[in-house]
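Just one protein chain is left out here, and the rest sit where they should.
Right after this comes subunit A.
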Amino acid sequence: MQFRTFLTTTSLLLAMAGAASAQTLVYCSEGSPEGFDPALYTSGTTFDASGQTVYSRLVEFKTGTTEVVPGLAESYEASADGLEYTFHLRPGVKFHSTEFFTPTRDLNADDVIFSFERQLSKEHPYNGVSGGTWEYFEGMSMGDLIKSIEKVDDLTVKFVLNRPEAPFIANMAMDFASILSAEYADAMAAAGTPEMLNQQPIGTGPFQFVAYQKDAVIRYTKNPDFYREGLPKLDNLVFAITPDASVRYQKLQAGECHVMPYPNPADIEGIKANPDVVLMEQEGLNVGYLAYNTKVAPFDNPMVRKALNMAIDKQAIIDVVFQGSGQAAKNPIPPTMWSYNDAVEDDAFDPEAAKAMLAEAGVSDLSMKIWAMPVQRPYNPNARRMAELIQADFAKIGVNVEIVSYEWGEYLDRSKAEDRDGAVLLGWTGDNGDPDNFLAVLLGCDGVGGSNRAQWCYQPFEDAIQKAKTVTSAEERTALYEEAQVIFKEQAPWATIAHSVVFMPMRPEVEGYKVHPLGSHIFTEVGLK
């Protein structure tokens, strides 16, 4: 019965493509995109529907890895001082030709300059279009970093930076750095409808946008002129927007879609046992942590922090909160990231030793607050439950814990305060696969009073990560980040809790799908058997 329904659905989908051999993949996506201009937004749902389908970038992350490979630029070079990056564009790259726009020229340096200048310069006519706040561009400090963008010739663009910044190249592979068509932008500006860039996108990516019906379905068709030969393999791609995880799984089983993201942790066991569904998994590029306030006594003493870390039963958290879909974290960066220092030893779970260490530090009758986030995040599916487990663990070493929580916006804001009372549960999902994106953002001195929730500024650590920003040699950077992780472990500003595991259930006929560590769902290399 199930098989018959599946056959019917598949044959209907095949008919939709208009040819017996046409391949249509239905992806049960988890939500609606906010728009189709990836530079305007920060959510992965929007990036899946825009940056990863419609657009390409100068450089790309190789699917399934955080390695940066050439994209629209077939090569690039950095100047010796690390202040100039020159990109050589691939000749003959075509923009999508659709019902609503026909390009007259191939990709050139003007498109690259347009795509960045609109985010960089307040005077640019497209700067304020669609209420542009360019959150990611600003969030990655690109506004302060880029001094100028110059057109050397039609196929060569030079970025001049204000300071050397090794992660710059990885940033250029992020969704906000997608390349839009300057010609399309000009045409829309002339027609008085500049906001169409965000509603009917034109790019050079593997799929062309066909239509979006709000909160229901997004349709794409293959870009026949995609610059990577033989790709994409699919003729049509459909996003069936399905917000509820249990319903997504029902749709997958019924053959109403081929791939679904974000299954319920509670469903994982059932999915593994289902012979009609393939379950792919990979460690996510994230970390969930408990950040002490290292500026407030007694948490300013590394010995106290270390003792508390030793009292936490991480395995219990993995079993109960992650229901197995996570792994205990020992470093502040995930194991899939380059420079991950596997030689670092995690603090042993040893309540007795922890108790003795607290006594040695002269701390008794300690009472503290633990902040539990009110929302579910990939790195922490249930912060309240996690806080309760830690509360019970700490009670065993005589530490009394009060759990507090606030509305999400309030939580993010209040937890930044340098005089904050209590340790905060929070986490981070990587943006660009560069260790700097974790270590400098979350633990650097600049982040104190902001994204550094431990309020931790420790000079030896700071020296290592700042130096790693400026050197371009990969080996040298790796050594510096490995050293930084050792210092982190000794000083223990956080209890590193877990890295979540990302699960992707799909139908067995899907081939070539790779789970991407940066969280994007990419269909460029995917086909159907």
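Basically, contacts are C-beta pairs under 8 Å (C-beta built on N, C-alpha and C of every residue); 3 or more make two chains touch, one makes a residue touch a chain; residues count from 1.
FYI, contacts and distances are computed from a predicted model.
UniProt lists the omitted chain of the complex under the protein name "Peptide ABC transporter permease" (options: "Cobalamin (Vitamin B12) biosynthesis CbiM protein", "Peptide ABC transporter permease", "Stage V sporulation protein AD" or "Aromatic ring-hydroxylating dioxygenase subunit alpha").
Among the residues A:V160, A:V217, A:A361 or A:C457, only A:V217 touches the chain that is left out of the figure. When the full complex is taken into account, the listed residue touching the unshown chain is A:S451, out of A:Q327, A:Q391, A:S451 or A:Q466. Per the touch definition above, the residue from A:W428, A:F461, A:F503 or A:F523 contacting the chain not shown is A:W428.
In the complete assembly, the contact with the undisplayed chain comes from A:T242, out of A:N223, A:T242 or A:N309. When the whole complex is considered, the residue among A:D111, A:D175 or A:E256 that touches the unshown chain is A:E256. Residues of subunit A in contact with the chain left out of this view: 1-2, 4-5, 9, 12-13, 15-16, 26, 31-32, 34-35, 40, 42, 130-131, 133, 135, 138-139, 195, 198-199, 211, 213-217, 219, 238, 240-244, 246-247, 250-251, 253-254, 256, 406-410, 412-413, 416, 426-429, 450-451.
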